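Missing here: one protein chain of the complex. Every other protein chain is in place.
Here is chain A:
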Amino acid sequence: MRVVVAEDLALLRDGLIRLLGAHGFDVVAAVDNGPDLVRALLEDPPDVAVVDVRLPPTHTDEGIRAALRAREEVDGLPVLVLSQYVERLYARELLADGRGGIGYLLKDRVSDVGDFIEAVRRVAGGGTALDPMVVAKLMDSRRRALPLDRLTPREREVLGHMAQGRSNAAIASAMVVTEKAVGKHTNNIFAKLGLQPSDDDNRRVLAVLAYLDGWGA
């Protein structure tokens, strides 16, 4: 699987290259700034890009903007964004096109190598991987907004797992219930959020977006 890595700190860049290389990824380009990243992504689109949010020249949210630009040109190009901090605002922007193939994780997560590699593969396959910290607030949310508040606590929990990119089978084992029960919950969630039965993956992304918006799709 071909990967482009964008990270301006040499120490972390080398670490990522080593980590991905050791797990069978082919790192085709490693860049340290936004313009180079856009060029690398557009010239020869990889299977997935692992991108740091803060890159030169602006040292702000260069990585997110470069990722969104590349996705405009190359439809649904899978991008996994890494950051020292996570914001729902950015998660929402990344997912806004509803096409999936997006990951948004704290840099800390690379220390859990298995989960991290899993997330890269999932994103490359068109799935999502949102950091648990972005998702955590769903559980304790006192938001009284519609239509999310129509979800039962159990359904919210399922939506939280869904946002992190877990499949129904993975959610079932995390919540210690049957996969069938999870399927029932996800269908209820889709119905309550007004999402028509179509491509299941796409509906999952839209449900996560609804959660990030706090008010519904």
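In this text, a residue touches a chain if its C-beta (ideal position, glycine included) is under 8 Å from a C-beta of that chain, and two chains touch if they have at least 3 such contacts; residues count from 1.
In this section, contacts and distances are computed from a predicted model.
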{"item": "Per UniProt, the name of the complex member that is left out, chosen from \"Dihydroorotase\", \"Branched-chain amino acid ABC transporter permease\", \"Heme exporter protein A\" or \"histidine kinase\"", "value": "\"histidine kinase\""}
{"item": "Selected from A:D8, A:D108 or A:E157 as touching the chain missing from the view", "value": "A:D108"}
{"item": "Residue of A:Q84, A:T152 or A:T178 in touch with the missing chain, whole complex considered", "value": "A:Q84"}
{"item": "Positions on chain A contacted by the hidden chain, ascending", "value": "54, 60-61, 84-85, 87-90, 92, 106-108, 111-112, 137, 140-145, 212, 214-215"}
